[in-house]
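Quick one: structure below, then a few questions.
Every protein chain but one is kept in place in this view of the complex.
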Amino acid sequence: MKSELIFSGIGGQGTILMGKMACTAASKKGYNVTLSPAYGQEKRGGRASCQVVISEEIGSPIISEADTVLVMDEKSLKDYEGKVKSGGTLVINSSMISTKATRKDIKVVEIPFTEIATKVATAKSANMVALGAVVKSLDIITLDDAKEVLKIKMKPALVDANIKALEAGYNFVK
Amino acid sequence: MKSELIFSGIGGQGTILMGKMACTAASKKGYNVTLSPAYGQEKRGGRASCQVVISEEIGSPIISEADTVLVMDEKSLKDYEGKVKSGGTLVINSSMISTKATRKDIKVVEIPFTEIATKVATAKSANMVALGAVVKSLDIITLDDAKEVLKIKMKPALVDANIKALEAGYNFVK
Amino acid sequence: MGDKVFMQGNEAFAEAAIRSGCKFFFGYPITPSSEIPEYYAKKAPSEGLTFIQAETEVSAFNMVAGVAATGKRGMTATSGPGFSLGCEAMSYMSAAGLPSVIVDCMRPGPADGEILGSQGDYNQLTKGGGHGDYNTIVLAPYSVQEYADFAPLAFDLAEKYRNPVVVASDGTIAKMMENVEFPEKIAPKGRSDWACDGINGRDHYNDITTCGDGPEQWEKYNLNLQSKYTKIRENEQRWEEIQTDDADILIVAFGSLSRVCLTAMRIARENGIKVGIIRPITLWPFPVKAFEKFADKDVKYFVTELNAGQMVNDVKLAVNDNKKVEFYGRLGGITPTPVELYKKLCELYK
Amino acid sequence: MGDKVFMQGNEAFAEAAIRSGCKFFFGYPITPSSEIPEYYAKKAPSEGLTFIQAETEVSAFNMVAGVAATGKRGMTATSGPGFSLGCEAMSYMSAAGLPSVIVDCMRPGPADGEILGSQGDYNQLTKGGGHGDYNTIVLAPYSVQEYADFAPLAFDLAEKYRNPVVVASDGTIAKMMENVEFPEKIAPKGRSDWACDGINGRDHYNDITTCGDGPEQWEKYNLNLQSKYTKIRENEQRWEEIQTDDADILIVAFGSLSRVCLTAMRIARENGIKVGIIRPITLWPFPVKAFEKFADKDVKYFVTELNAGQMVNDVKLAVNDNKKVEFYGRLGGITPTPVELYKKLCELYK
Amino acid sequence: MSIVYKRPEVFTDEYKKYCGGCGHGIINRLIGEIMEEENLVDKAVLIWPIGCSVYADKYFKTDSICALHGRAPAVGTGVKRSCPEDLVVVYQGDGDMVSEGMAEIMHAGIRGEKFTVVFVNNSIYGMTGGQMAPTTLMDQVTTTTPYGRKDENTGHPVNMAEIISGLNGCYYSERVTVNSPANIRKTKAAIKKAFKYQMEGKGLSFVEVLSPCPTGWKVKPLQALKWIDDVVTKQYPLGVFKDCGQEEK
Amino acid sequence: MSIVYKRPEVFTDEYKKYCGGCGHGIINRLIGEIMEEENLVDKAVLIWPIGCSVYADKYFKTDSICALHGRAPAVGTGVKRSCPEDLVVVYQGDGDMVSEGMAEIMHAGIRGEKFTVVFVNNSIYGMTGGQMAPTTLMDQVTTTTPYGRKDENTGHPVNMAEIISGLNGCYYSERVTVNSPANIRKTKAAIKKAFKYQMEGKGLSFVEVLSPCPTGWKVKPLQALKWIDDVVTKQYPLGVFKDCGQEEK
Amino acid sequence: MNRVTVDREMCKECEYCLHFCPKGTILKKSTTVNKMGYYPAEAVDMTDCIACGICASVCPEGAITVEKNI
Partner (left out) sequence: MNRVTVDREMCKECEYCLHFCPKGTILKKSTTVNKMGYYPAEAVDMTDCIACGICASVCPEGAITVEKNI
């Protein structure tokens, strides 16, 4: 089994954090995991993305086509829509992206992360909403796996709110 | 016609100057001339030597075997005795070298440069005595050629004394 | 070996270096290498390390030379621009026989360029960025685990041959996160008989100098260096062969890009093309031996690099027939995808 | 052309550079290059030159970059240790397209080594001492006259391609004295449209930068550089062929050592061995074309260098058959004599 | 109607890569304003360092050169010697100048190069993610001084405006900051004066600007301004350290 | 019978490559004498620069390292950090320190490295044949200032003992000379004090020695000594610029 | 009347203009993000504006235009 994910957005949106959590969840289940981050040269407001490869044998950290792509801002959509494997999933942060995806051969999920996050927790949890939506598209990682990781990685005080966000994202996707 | 010379001594003994004068004389007669100096890393008291090649066509600045070798100090004798072509000339500064040359297949000329120079001019002209001795061994450059160059290169006040030294060196060699 | 930890390449390398007894780090920050000094800074008090942020890379390399001269383990880490500044010191440390370790996290040059993955320093690292005839062992890891494994290996090789060793990672390996296992800490070794750490009871004094004393002496000195290099060439060529036995096409690739090739190879094989991989692990000495057994076979070589074609010349020299060797490179920080490489391969060999 | 003057290599080069309109010299003293700055210092008042003794080679190279960026002719001169320090700037100037001229008077490395003739910086100069994919044109003179001739040529090439040009002499050529003829002084050229010398009425502003703006942009930037290098490879290979027509053995040698080979060749021919010489004049681009017409002939190649074997790899790549190529090198500042080379030749080919 | 403030024409439309609240933005703007006010756009060659201001060449419609890290004074020397009538501005960060480029700036001062140095001291390496600079304050936490800067490994902060003023070749050296409207006005006056001296052919004119780096300092922009008052200016007193123009009067 | 003076045992029999009358010889000798008198031979690591003293490693029966040109303080940092109990002597020429190695010495001072710097200021590049150094005096003729050092291209001489004393990390800085028996005695005392501070674990101890270079100055040795009195000390006043050991008392 | 205009897309939410405006009622943070994800400053009420230009003089982005007596 193999799963290839791309998370892309602006620095500060937590794209790398999401990738790390996906990796942790998968590696707990015995998979090889590789996370390759990419940053622009700006400190804040710059590009920040990562490619996550979950697989049984060691292979390319660079993804030809991703099973799931998460885009957090307009530029990410432009850059990464083409990267989704035919039949794969594109998760779009509709809180910041007004443009529509054009591909018809993939599943497109639009979710207003910030709005949902604000509703169930605070705006800061938008990335957990996003992670929930991504997890929904995966076979390798379940919602419970993600919750486990979240419990380990986050300060106890933040766990509950973020689990709510995670679930909200997960459940938003039909 | 081709002539290859080596001048070797300690910095300050004027080995390079002698080489330059030989070159100037030969190039006035239309030859290709190449002078390659070599210095040790010391400022004073270090090694200073040069190889002079006088020839009709451009060729190696590095000499396999020299027609004439001039050695100004002990170390030079040790280093360069082997460099004289069979049948060539080795000119030895016996003012500073007490060791004897060992080769039998070459012409060895021992001259007390300093003593002669002191006699006909001052100790400073020792290198002109040496040059005179070297010129004697050459076909390409005559004593008159050397005098010409000396007149051009030296301060007028020094010319006479140095010409005397030159002649003394030239005439010393039988 | 302990548990697996999910860690970034640079941090894993730093941790492994600390465990292998490297107590001294001197360095100047530069992306994508800065996590190594930062890790040392963080661990300094608890591990009893000396971490000094040097004023320049020139100084950092020379500080490492100073520590190495005392026989202790020390290192620096940088990227292309900094390595270029360190070239004089590389030449010096090689001449002086100083067992230092230098990490070059390659990024796309020339000049300041970009900060992603690249292999554009291959020539600089293997042909001598610095002046004169010298060589340094260059290890190119392709995973976080191997990156970490190369820390003790680099020091061991450096000390075995009294020669600088470069670990050549890149923006991708440096920043990549994977699971890694570390060895136990090793005990610090004793004084080295040749080192300048003060006589302190030793029965002789030591002298480290790289200033020649006349051409004869200096030629001899150089010949000694050269015979050391010959020995290293004989003993230390390292490479990995992957499915080469039945291969019609051998991909030659190292470091981060060889990982991409793994997947490209699998795609090719799924499509019935018999592809194998030769992965140079030591870039210097270049593993010419890896190519020997294919000399009489009718294989083609597909060299791919994150540069404009540098290692490809070493492959050509090893294969001794330029016509058998094709090259594909990407520049500027772009790493090709497995599918891109597979397509290129099809294009070239159809 | 005026009269012949008996002059030292470095001084002749400096005089020729002044005549070719190079009004700026920035440099740091190092044997065997120091006569170039000293000549500039001496001539500065009468010729209206700017001579600045830089604090380091790092600075000198970057000062030259500054002058070149304004479109004026400027240069520096150094030797191996200094060139190593300048490697980052070489990478920078190449990336930035700055038409600068750098003289490397090679001496025997590694490290400080010795101060006589050497060709040990061949790899550094031709494979990029600095990081990333870049190339600089490298001219290797073999006589004082050619050294002087390369001053205007270097600037012309630098400006034609907006690329740094290295003049690679060595301790022997630098210090050697021969007769030399100089061309007339050339008139200074006008402003360059691309240069950063202040807008001052120009209809656009100029920008020189080597910082990438994302990998796509930076790949494109690199591809532009690469296509420039391809053009230079096509147009600027220079070499001299000497008695190659009937030769069974071709000596390949450059710079000071090729002079020794001339005499060695004559000795060989006197002894009935048909020897010719291919003398690379541009070390980069390496004159691969010189070898083309011998591809089908049964000639052997005897490569000799004042190093441990650097150019020999380029010869092997050009010849495409390692077995045809033999190498002989001397190190440490020793230049072999013509007889020594001749004997070696006999030994290898008998 | 009159325009009280409008973005200078000399700026391009390029989006600036600085973080929100970064002092580089203010200082860049002042340089643009002065060049425009003093009619120097046509004569200017701006030399940018490697650091957060490395992309500033894209922000100005003037000739611009990006130097290597630390080498801006060397490049500036080449440019100014070649074009003595131009306005040459050597812009440097503190990592760039005080660490990597210590030799270059000292010797530009020693030689008395006739250009203007605008030295942006934010007491940290911005671009590379917040490592210590030689100007980092005692006990300041950075990624390479995670327990605060301590004497032992790193010594004390370096006061460049003072050191440079001690060199014979320096004509003018002042330290200013941009943490309030009044201080921004003074910064503008200082840079303007430096440009004036340069155009008069005087020796090195040096303006050190204490500048907020909210990202590197890991605080909000407004807190950064306050930290300058509370802490930074204690180590780095504001003021004129040398002004040969003043002395001449 | 008693021996008033005998060549120290710590010297090898190697012929010294210095020119006749060179100050390096005297300073080398003093270092040897002190090491012997203070029982430091066993603990010493001498770091030599590229310059006329580059062969000094061959003159001493101690551990010696020849550093690259300008980098002795960096190498010294590595050595002293590795062997804090050793006597680490960083020996530098003026070209080496003030030109090529300006960044290294400034930062050794800034960090307060706990070694001793013996700075041999002969106001010229000896080894390479007499070029200008940053310490060359105004109007001094050298091969790169053939018409005398002038302000325009080269600025003014640099007073290192003063500059270094201004850095926090410097514990002791003194300037001495070796042009007379009395001055040689003072030089020996200064170096001895520096070694003492180092062995006590204090910060940077810095001794600048004005040293004759008859060859570079193109004068006879005795004239060189006189020139130090007449000219050199006017630019470079002798004296203690910092002595924290004194202040502590 | 005077006018302060903030270029919405240039603003990076540093709040310098808000903080240093001597009046305090003129500028406010927007409630929606711009393309780069910042909540930019906007001029909400010009009543008290004296066109002193202070907001513009502290803006690192040059994002503010101040006009007097429009």
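A, B, C, D, E, F and G label the chains in the order they appear, each numbered from 1.
Here, contacts are C-beta pairs under 8 Å (C-beta built on N, C-alpha and C of every residue); 3 or more make two chains touch, one makes a residue touch a chain.
In this text, all values refer to a predicted model and were calculated from it rather than measured experimentally.
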item	value
Displayed chains contacting the withheld chain	B, F
Residue, one of F:Lys16, F:Lys43 or F:Lys80, that touches the chain absent here	F:Lys16
Subunit B residues that touch the omitted chain in the full complex	10, 12-13, 45, 73-74, 96
Subunit F residues touching the omitted chain (full complex)	1-8, 11, 15-16, 18-26, 29, 32, 180-181, 184-185, 214, 220-222, 225
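FYI, only the chains that are shown with their structure count from here on.
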item	value
A-G compared against E-G, more contacting pairs	E-G
Subunit F-subunit G separation of Cα centroids, rounded to whole Å	60
Centre distance in Å when subunit C and subunit D are each reduced to the mean of their C-alpha atoms	29
Computed distance of Cα centres, subunit F from subunit B, in Å	41
Residue list for subunit E, restricted to those that touch at least two other chains	19-20, 50, 54-55, 66, 68, 99, 102-103, 106-107, 111, 129, 134, 153-154
Numbers and ranges of subunit A residues touching at least 2 other chains	41, 45
